[in-house]
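The complex is shown incomplete by one protein chain, all other protein chains being positioned as in the whole.
So, subunit A:
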Amino acid sequence: MMEEAASQLERDHVHSVYDKIAPYFNDSRYKAWPKVRQFLLDLPLGSIVADIGCGNGKYLHINKDVFKLGCDVCRPLVDFAWSQGHEVQMCDGLRLPYRDGCFDAVLSIAVIHHFSTKERRIRAIKEMARTLRVGGRIMIYVWAMEQKRRKFEKQDIFVPWNPNPHSASGFNGDDGRPRRRATTQSVSEAMDGTENPRKIRSTSSVADEEDVAQTVPQQRTQRPWFFSRSLDSVFDFGSLAISWPSSRDLRPLSSATAANEGNKPNQRARGRGLIKQVSSFFSPPSVIGSEEDVFDPDTDKQKGQNDSEAPSNPTNGSSKEHKGVSVSLVQECGSLALPDLISLQQEHLKQSEDQRVRGPLGREHQEGTQSPEGSEEHAEASCLRYYHVFREGELAELIEHHVEELHVLHGYFDHANWCVVAEKVQLWKI
């Protein structure tokens, strides 16, 4: 039952989301994380390396002297990677279609944090270890719970996707940075529409977003996101209870800046079905910030994390964005079966409470208010992506305790990620 719930959750909040947002990701000129790039460049000539969860294939062009292949569950992303000339397959991280020990190296960059239970995360790592030859190395990057200035409060979260975090004119004005061109010109133009001439920021992973955040201007964005209880804990029957957010639970975070002018992404709430199933899944969330903000552009930028060679792609939504987002999400939440799935911000406290109170009735209201924008912004629908963010040491521990065929060589924190490099070892069974 856990397995089914886990896989349903991943279908709704990982696979289907990436399927939808893939068009906004396909700028393959997004730079690789420098340390990942170096890992690839250090491989000896003639190595075979697999990028498991390769997304749009952004790592697959690095190092012409090694043979790279990539795989992913997301068809549109894989299609794009193929269009760039890469060898890619569709497959599932829990069941890799490769023979034992055939790879010299494996990459898992911002992937396993999408598996919704500890057991699945372990299985994913074990599968990759299986395909690695003895002596081969794997590099794993996962989102960190601990960010530079703040921490996620819970480890299991849903993060809304916003394809166009920048909005047009407005309070914060132009950030003055040239935006990376999306390769799908038509998509970006359609998206920008009446708003501004800037192209869409595209990103294929949190790592990218982090990368991008390095060049972001000072404005800080906040975007609400949602906590959930981990699926692992949900099936502890003693703790099944619905928790309701109260105003006391609202914790103010660093202030958002400007007036709202931005998009109001529609939240698809595809997880509705699952949400219904697992009613105690959600606990009172609090706003921590935007997806980019997790990486805290201000601090990161100032600390001169210039080694990232980040592309001059300014992403970070302007803060005017966030109000719009949070309002719409709050409105959206009114339409969910579980009204406690709400993201709240101090400024919108009252509004939120109204929505909450309205409960299921909020649906009609919300649909009414949102419909004019809804149809325009169909393409910009905010989707919730599930992440299990890792605590310091968690990834290394997971490997040390559960994947004996891998030996952790080193671990480190890279921008917003916990990273581990491990080596496949020969196991001798006596």
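Rule of thumb we're sticking to: a residue touches a chain if its C-beta (ideal position, glycine included) is under 8 Å from a C-beta of that chain, and two chains touch if they have at least 3 such contacts; residues count from 1.
The criterion applied here is as follows: contacts and distances are computed from a predicted model.
**Student:** Can you pick, from "Translation initiation factor eIF2B subunit delta", "Auxin-responsive protein", "EF-hand domain-containing protein" or "Multifunctional methyltransferase subunit TRM112-like protein", the UniProt protein name of the chain not displayed?
**Tutor:** In UniProt, the chain that is not shown appears as "Multifunctional methyltransferase subunit TRM112-like protein".
**Student:** Can you work out which residue in A:V88, A:L231 or A:C383 touches the chain that's missing from view?
**Tutor:** A:V88
**Student:** Footprint of the hidden chain on subunit A, which residues?
**Tutor:** Residues 44-48, 65, 67, 69, 71, 73, 78-79, 82, 87-92, 94-99, 102-104 of subunit A touch the chain that is not shown.
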